[in-house]
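Note that one protein chain is taken out, while the other chains of the complex remain in position.
Then we have chain A:
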């Protein structure tokens, strides 16, 4: 490095490198300039100066200098290495790898470059390359532990676990018997556990167990040791030993559900589906009764039997489980129990049981059959539980009366308001739900959870501005809701995006959805540092697990939602592009001259203001950057409202990018293929649309949307003229060949297929709606028949014994969808209105249908209360008054008051 320079400058060059490593960029810059004064074409110095400037946020100069440096000295590995580092800092990993490879051509044994290259290969999952590079590193420096480990991990990642084991054993062979020294016991233990997990992965179970026991004294993580041991024992079928070990583990942590599950497996009492025979249930019951005696403080041991017990035994166990928790006041009790509602019959038993508790406490302040008095809060918690119970069963009216009674009893408990908000949301009154969530929030301004919950409800009610203001209460001062982005607050961005989408603000919606997509890119990026860190720290099991997680990252639900949201925005943008300027001119021409003038003035003013603001921003960022090179300047978002996002050339091809990610990562989601169908139909890509249809049929052929797509597709294809070009002919022949394999269409006309679909699902509203919609598409003359058909459907009571109470079948969201179908697709406003009136009866709390109890109705309780409270507060603005007295059982306590 710097070899071609005279001694003085060579020393300066070393100083540049050192300054770069120690982040003293100004110093480095000075040294570089000093060399360049004498040797203006010295390539390596130019490169290093560029690299230094890159760290001072002067990107374009950096690239220029580094390229110039490389040009002056193509044979320098330093210049290539620096070029690679520059690309790496911009996440251009493929380019960076090329640069490193060039550098290595010049200096093949450069350890630093090899190491950097290996990190990039791991990041990019260039696994064969990673193995090679790691091998080279090990060959060059076999006395470094990290090189052995890196080589082994590389093989493991490259699906060669047995080779990875061999390498680790070879590495162990290089160690002394008394290894490790005290300060490396943890790392060594981790390495051993990693090796054993590799053996397990290779199904060398006996060897793994033997090795594990042999090295027991060297493994520091005793819990991981036991868990690994028990896993091997079970896989080897040593169930008795396994049982004993699970019992040991349970005595260490009697609330770990996996240990209970393992124990059940060992004693032959475990079924994946939970459908145990009577005999098995009895055995399980007695097993857990013994365990409960041993682990008195475990809640898992009391809770698990509720899953398998049935009938009276379930009732008794549930009773015993619930009582102490109501006495203690455990707000999460309902969510603890909520999975039981999916078991047939249990919801009814729970209802009976809790109602009896409620009755008894109301009458005597005691549980049935007990003499102890319950504390006063028990009644409130019982009502709280009942409210959630009825909410879960869809009986919102009763749920609300219970929660109101609880609030009356103890108006200071925040959870009560949160639950009331949730019930209202389920019942369809999003505005009132947001109002009560806000009330909950106000009761503890230091609680981020209630704040977040409130923000979410506000967004669901499309109160975006208010939501933003509320969310900002918990961000760092000053940088407002950008901070939510920096904190990767994805639930917020998704909810906000959905809300903007509902309101038709596609720019802002896209902005939010794409922000989430960006977070996922950042999370992928974040693994980079761990490639070196984990090898050094030997947290190998976790490291490999993390890499596997990263490989699955984009299948996460939030990403799915964001991508689907973005695709929907682009589709909508394609269907109704934003008004072009010519449209605006047309609008203008309709105005009176004076109005025109005003409007123009306004526009001009707005433009001027915008320009000024932009200039200011530029100034700001420019001055920030030049002043102190290092200081991090917050980049100003040049497009805060997503207006630029709306100006894409071809929204559908943008959408395709995200669709491909969904197809790759969420291939089993119906939504993925519905979007794919919508997109490719618009792009006239017949075969791709057909593929989407086939995927839908594969996932759920009976779903109304699958049916819709299937028939729409063949209807559309049938209406296109006979094929002319070769490619059209090819497409036709493919469809021709495929159609007989689609059972729904087998030897049937589309009408017949539609009829037989209906026949299968006569009692379902959404299937009926799909039938009607398709009927109208196939023959628009039968539209009134379609409308009539929907209107004649009946809303029956749901069958009992399930989670739901005695309520009607139709769901609010389905009825809303049907209303939209009537109003837009079938375009029958009278029918839509009739539907609305009818649904307002079914859903009295729904704001969409303007039900009589919803906040959309002026006479609703909610609006009455609002008015009252407004009046009251104005009344009391000043005066003096009064008192109240209250007495209690025997003793007294009280009140009083006074004037101010």
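The definition used in the following text is that contacts are C-beta pairs under 8 Å (C-beta built on N, C-alpha and C of every residue); 3 or more make two chains touch, one makes a residue touch a chain; residues count from 1.
By our rule, contacts and distances are computed from a predicted model.
The protein name that UniProt records for the chain not on display, among "Vacuolar protein-sorting-associated protein 36", "Glutamyl-tRNA(Gln) amidotransferase subunit B, mitochondrial", "N-acetyltransferase domain-containing protein" or "2Fe-2S ferredoxin-type domain-containing protein", is "N-acetyltransferase domain-containing protein".
Across the entire complex, the residue among A:91, A:409, A:469 or A:808 in touch with the chain not shown is A:409. Looking at A:445, A:557 or A:865, the residue that reaches the missing chain in the full complex is A:445.
When the omitted chain is restored, the residue from A:15, A:249 or A:379 that touches it is A:379. For chain A, the residues touching the chain absent from view are 324, 327-329, 372-373, 375-377, 379-380, 409-413, 442-446, 872-873, 875-900.
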